[in-house]
Structure formats: structure tokens, C-alpha cells
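Missing here is one protein chain; the remaining ones are kept as they sit in the complex.
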Amino acid sequence: MESELLFKPGHTACAGCGQSLAARMVIEAAGKNTIVANNTGCLEVFSTKYPESAWNVPWIHSLFENCAAVASGIEAALIYLGKKDTTNVIAQGGDGGTADIGLQALSGMLERGHDILYVCYDNEAYMNTGVQRSGLTPFHTNTTTSPIGPKSVGNVRFKKPMPEIANAHGIPYVATASAGFPQDIQRKVKKAISIKGPKYIQIHVPCPLGWRHETELMLEIGKLAVETGLYPLIEYENGVLSAVRKITQPKPVEEYLKAQGRFKHLLGNPELIKQIQDIADNNIRKYNLKG
Amino acid sequence: MKEFLEGSRAVAEIVKMCKPGVISAYPITPQTHIVEELAQMVANGELNAQFVNVESEHSAASVVLGGVAAGVRSFTATSSQGLFYMAEVLFNISGMRLPLVMTCANRAISAPINIWNDQQDSLSLRDSGWVQLYAENIQEAVDLHLIGYRLSEDKSMMLPVMVCMDGFILTHGMEAVDMPKQEEVDKFLPAYKPLYKLDTAEPISMGLLADPDYYIETRFAMQETFKDALKLIPTINEEFKNCFNRDYKDGLVEEYYTKDAEKVIVAMGSVCGTIKEVVDAQRAKGKKIGLLKVISYRPFPYARVYDALKDVPRVAVLDKAVSLGAYAPLAIEIKAAFSGKKKSPKVISSFVAGLGGRDITAESVKEILTKLTQKEINLEFIDLKPELLKEEYGE
Partner (left out) sequence: MYGPLIVKPAKSKGDKTGSWRIKLKPKFLQKNCIGCKMCLLVCPEGCIQGKEKNTYLPNYEYCKGCGLCAVICPKADIIMVEESSEGDKK
């Protein structure tokens, strides 16, 4: 049975890695008729260290920032070969490879209308190089390049609104998902690949090492990000917000923050926590999450 | 039958006959005409290919990487800054042993920005793991694309090939070109059969992390393959001669009146045409002048250069590029060809000319010959305007 798995055990992700769970959900939902182009990053390194590969589908890694372009070439080749209708193409990378260094290639891929699903595994910093701040690192996060100190309370910027940026390209499907809700990832991936054209799914993937939380809390922390309103699970279809995961009773952000070392400096500082709460409250209003 | 064609048009025609399934490019002068022609051929239905208009050269190189990795012959073209923006991907393509042909319309490098010809761009990427072949004229540019695909896709090679043609001089120049027939091309260049490809029927992983236990062998294998290319290029050129009746001999260098020469100029690209004219005129006067044209800069044919120049008393190397702070790129290799050897020219002088498109005239070539005396010159710029040089920055 193991030989039939599309993402096999034996990869060297850290224990409790949200990205490895999410990556498995994505490829299992997409199925074996899928070709994957992967940016440089944790997922690439922990799944394909020569002579091992966790991937039981055709898989290619080229560079940090170009998986969207490599996938575009693969898709073009498949069209040329007459195989596109029977083959899914997935381009995937981390938050840095997607929202920072790979944004240009991604934008090109989305704008050109390739039939490709792009998956961004958002662990909110450059984890592969040692937890440096990225464009998707949240406000006030303590990372190695946005460290706390007498003159700093962590990252000074809000997360770059990647789902909205992707959506602004006029593509047919954009969604956010979370490793805290694995079945939801699979549902969204299946939906995405059923739609022709460029698709963008951004998956929140807790990182026990970089976020500094216990490994067995990975799912719980993923869920808390959603249930506080800090990481809304939304879907855009043809530019329109078509579905959101409702939150019946939004939890205070402190519950999410307190389990993670990267936010430890905020605890006991109501003013800073209020600023994070405002982000959550704003999301709840903006996407009408309450219900 | 010969046709009077612009260089870019001729290159586009031959690329079309090579039947690439994926073409991707980003506009940069002076490469644009080539890809415009190809886009039009696709639009006209004359060429069955996916033409992917990308947002940068980085992505152009990445798209053709993906195309050939999925098993389809692919093509791109660029120049200057575009080539540099591709640089990261170029090393990646060769490191993954993916066969490709790319045209480099040679152009100067910024700053200052300058769209005219020299060879600083491709020569700066000499270590990228791409074969580099330099064309003297449009006919050669055409033929090198054909030879390039054959070489690149050979099972013993699987390395990318850069066909370097001087920007404007060759890309925008007109020449009577002998274009081959499609049947001839098909015979010389069969359909691409990949050794490995991304295919759901037989999944493989490509582009893996190689730690210290594995990495150095990847580079050793490439180095050995470049050595093999020195043998394969003559073999392919022999076949080319039989198919198309044009003889580039071994295809590594061209010897033009070198046998009895007292002075030989070594150069690459279109300037060789000018040098040949000077050689002809000097020979007519009984002066023993010759030219050694280097076609293959990577792999560099050290043994061929040694054979061609070992009995020549004085050699001048003309570079259209610099390696700032060191000898010029072609001169370095020519000198290296004689390192530790029994025979050697008494003088190997190095000259740099034509940077940023300044004309290298017959007079420039004659000046080099005049300066090729018993005293070795290690890098002298020709045709400088001293009045433009000053000791202080600014006005």
C-alpha cells in the first residue's frame, strides 16, 4: 500500500510539521495524474534529498522563485503533447517563495491564464533558512530578522494580502485553507482542479519550530488562527467572495498567541494584544465571518 | 537556394524548421526580431508551438526549462541584461542536464546602458555550463542553431547550447543565406527523444538536493561531458557537411591562412569578417598574416588552438569583452593553451576593442597588427578617445 501513496513517509520534515500534512492533503486530493513544480523551501528540502524522494508523482524543483514559470512551461508542453486534459499541474512554494521572491513569476502565471493550481504553504516566515521575516509574517511577530528589543516589538508590517492580490488577476478560483482543517484542504483542492484556468490556494501551515509551539498542538493552533478570525478561510469564485468558514463564537486572539513563542512578548501587554485583536475583528467584519 | 534575409528572420526560419513545441521569450533589443518572427509564425499556423509571453527573462528561461523537462523541444532567445537576469536559471538548466538551444544576440552590459554590440554578456556567463558557439555571419548563425540542437540533445551530452551572434551586426544585418529544406533538417535533426521527462506514466523527481556526498560528481560529470563535446562537435560538423554541403571542418575553430603566418589574430564572431578582409589585403601584398577564428568558446578547444598557433611567432588576441581586473576572456584561454607546452608563440598580445558597439574597422585591425611587435602587450584598448577620460568624477 505504501507504494501507492503519492507523498510517502521517510521525508525529513520536523515532527508535527503542518506543511508536510498539508502537502500530503494537496497531492492526495489532486491524484496521481499530476505534475508538481516546487519552489525551493522547507518542503523541497525535506521531501527530496538525493537519493530519496517522498513524491510518487512527477516532481521538479528548479529555483526559489520560479515554480510558477516552470509549471507554465510544463503546462505549455502538455498542451503541445495533447496531454493537458488528462494531467493536472500544480506549482507550489512557501510564503517567501510565493509572496516575496516568487510574486513576479506567480503574477505572470495568473495573468497568462495557465491551467495550473498554485499552492502557497504559508508558515509565515522563511523557516528553511532559520525563521526570517517574510511578506506574509504577521504583525508583531518575533523572527530572527524582526527581533524584539528595547526598540522593537517584532515585525512592523501586516501580512501582504496575497489572496486578494491573486484574486485581482481575475482568475476563476482563490481560496485559503488551514492545516488545522485537513479535509477542507482536500475539498478545496478537488474543487480547484475541476476548474480550468489559474487557481490560487493559500494554506496556513503551523510550524512548531519557527512558531515555537509543542508539536502536538499543530492542529489546534491552526484551528485557533481560524476561530479567532486571524486567518479567515475564504473562497473567491470568478472574483466574487463565494464562501467563508463561519465562526460561531470568535475566540480572543490571546488564546492563539499564548501557545506560541513567537508571540510571547505580547502577553501581558494589553495594548499590543488589542492591536492584534483589531486585525481579527476587522477580518470578521470584512469577510462577514460571524454566524 | 539562397535567400536575402535579415539575420533574425533567418534564425527564426531555422528555429521553425527545428520544430520546438515550447517557445518563451521576453523582449530585449536586439533579440526582439527573432521572437517576433516566431510569434508571427505561430499566429499564422506555420509553426505548431506554444508561444508563452512571459513577464521577465527569468521566467522565459524557467518556462523553457519546464517545457523541456516535460519532454518537449524548446527555444528561447535573449541578450545582455536579459541574459544576466536569466543567469540563475541558466546554471539550473545545465545542472539538471536539460537540452536547449538559446540565441544570445550579443550586446553590451549596463551601466552605462548601451544597446549595441560587444560580447561581455555571454562571456560573463562562460561558467554557466552552456556550450557557447560564436557565429561570424548570418549563415553560420543559422547553421549553429541546427548543430546546436543536435549537440544538445545527443544522449552523451544533454547540455544546453547558446548560439552567440553579434547584436545588430548579425541580428539586423542582411545577407544571402542558404536556407536548408525542411526534409533535410528533419533528417539531420530527428524528433527529440528525452532520456528522462516529467510523465505521470513513469514518475521521477528532478532537481533534488545533493549534499556533500553527491554534489561534486554532478560537476565532474559535466566537466567530462564538455571534454566529450570537443570530440562530438567535429563528428556532428562532418555529418552537417554531408547533409548540407557546408564545411566548417571540426567546427571548433576556423584557420584562415594560419599555416605559414608570421602574425595571427585570434577573434570570435562577426569581427572575423573584417579581419579576413584585412588578411586578404595583406596577403595580396605578400605579408604573412592569418586569422584563427574561435567558434566554440565552451568547450574551449585548447588542443586545436595549440596545434594552430604553436609555430606562429606572434599572436594578437582581439577581445570584444573584458574581465575587469584580469586579462580579457579570450586572451586568458589562448595563453592557457600554451601553458607548460613545448612550443609557443614568442608573443601573445591582448587587445580589447569594439565595446558598446564602437566600430572595429579595417584600420583598427591594422593598428593591432602594427602593435604586434616583439614586445608583448597585456591588454591594450584600441580606438580609445583619450579626451573623454579624466581623473575626477563628474563634469
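General remarks:
The first chain written gets the first letter, and so on, giving A and B; residue counts start at 1 in each chain.
Quick note on the criterion: a contact is a pair of C-beta atoms (placed from the backbone, for glycine too) under 8 Å apart; a residue touches a chain by one contact, two chains touch by 3 or more.
Quick caveat: nothing in here was measured; it's all calculated off a predicted structure.
Of the options A:Glu52, A:Asp100, A:Glu237 or A:Asp281, the residue whose C-beta touches the omitted chain is A:Glu52. Only one of A:Gly18, A:Pro138, A:Gly154 or A:Pro232 touches the chain withheld from this view, namely A:Gly18. Of the listed residues A:Val89, A:Val153, A:Met218 or A:Leu233, the one in contact with the hidden chain in the full complex is A:Met218. Within the complete assembly, B:Ala221 is the residue of B:Ala221, B:Ala336 or B:Ala362 that touches the hidden chain.
Residues 1-3, 5, 7-18, 20-21, 24, 48-56, 182-183, 208, 214-220 are the ones on chain A that touch the missing chain.
Listed here are the chain B residues that touch the chain not shown: 96-97, 158, 196, 202-206, 208, 210, 214, 217-222, 224-225, 228.
In this section, only the chains that are shown with their structure count from here on.
The mean-CA centres of chain A and chain B are about 43 angstrom from one another, to the nearest whole unit.
Taken together, the chain A residues at the contact with chain B in this complex read 32-35, 37-38, 44-45, 48-51, 53, 55-63, 65-66, 68-81, 87, 104-105, 107-108, 111-112. Chain B meets chain A in the complex at residues 21-22, 24, 48-50, 52-56, 58-60, 62-72, 74, 88-89, 92, 96, 198-200, 203-211, 214.
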